[in-house]
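Please find one structure pasted underneath; my questions will follow.
Moving on, here comes chain A:
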Amino acid sequence: MIMGCLEGNCHFVNGNFRARARVQRVHNILEKINIGAGRIRMFNLSAGEGAKFAAYANEFVDQIQELGPSPINVARKKEAKNVPTGEITA
Partner candidate 1 sequence: MITGTPKPIEEILQMLEPYDNIVLAGCFGCVTVCRVGGEKEVEVLASTLRLAREASGKKITIKEVCLERQCDPEYIETMRPYVEDYQAVLSIACGAGIQFLAEKFTTTPLLPGINTGFLGVTERQGEWAERCQGCGDCVLHLTGGICPVTRCAKSLFHGPCGGSAKGICEVDKSVPCGWQLIIDRLKALNQMDNYCKLKPYKGWNSSRDGGPRRIVREDMI
Partner candidate 2 sequence: MKSGSNLEKVLAAGHFSVTAECGPPRGADPDVVRKKAALVKGNVDACNVTDNQTSVVRMSSTAGCVLIKEVGIEPLLQMVVRDRNRIALQSDLLGASALGIRNLLCLSGDHQKFGDDPQAKNVFDIDSMQLIHMVKTMRDEGIFPSGKKLEGAPQFFIGCAVNPFADPFEIRVPRLKLKVMAGADFVQTQCIYNMDKFKTYMDLAKKEGLHEKVKILAGVTPLKSAGMAKFMKKMVAGMDIPDAVIKRIADEPKEKQAQKGIEMCIEQIQELKEMEGIAGIHVMAIEWEEKLNEIIGGAGLLPRPIVE
């Protein structure tokens, strides 16, 4: 989750627009390698908008939960299971 100032209000003039373009790039990469583009998202809000921040954070949490576990974690867990434990289970 990336937070930027409201569009037009950036202290660095166009810094938040650049950030958005870069987030988009990462978005595209994640999509292409099947990690899921929805795992990154940028929001814009001002420093005084606490309630909005909380709402955005909840929204993003919901989004992530909907996507389920990251394919990376799935792969890691699978690998952990495959490690021989030395016990004879047959």
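Here is the rule we use: a contact is a pair of C-beta atoms (placed from the backbone, for glycine too) under 8 Å apart; a residue touches a chain by one contact, two chains touch by 3 or more; residues count from 1.
With respect to how the candidates were assembled, all candidates are chains of the complex that A comes from, given by their letters.
From a predicted model like this one, the values you see are computed outputs, not experimental measurements.
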Touching partner of chain A in this complex, picked from 1 or 2:
1
For the complex, give me every residue of chain A touching candidate 1.
29, 32-35, 70-72, 74-76, 78-79
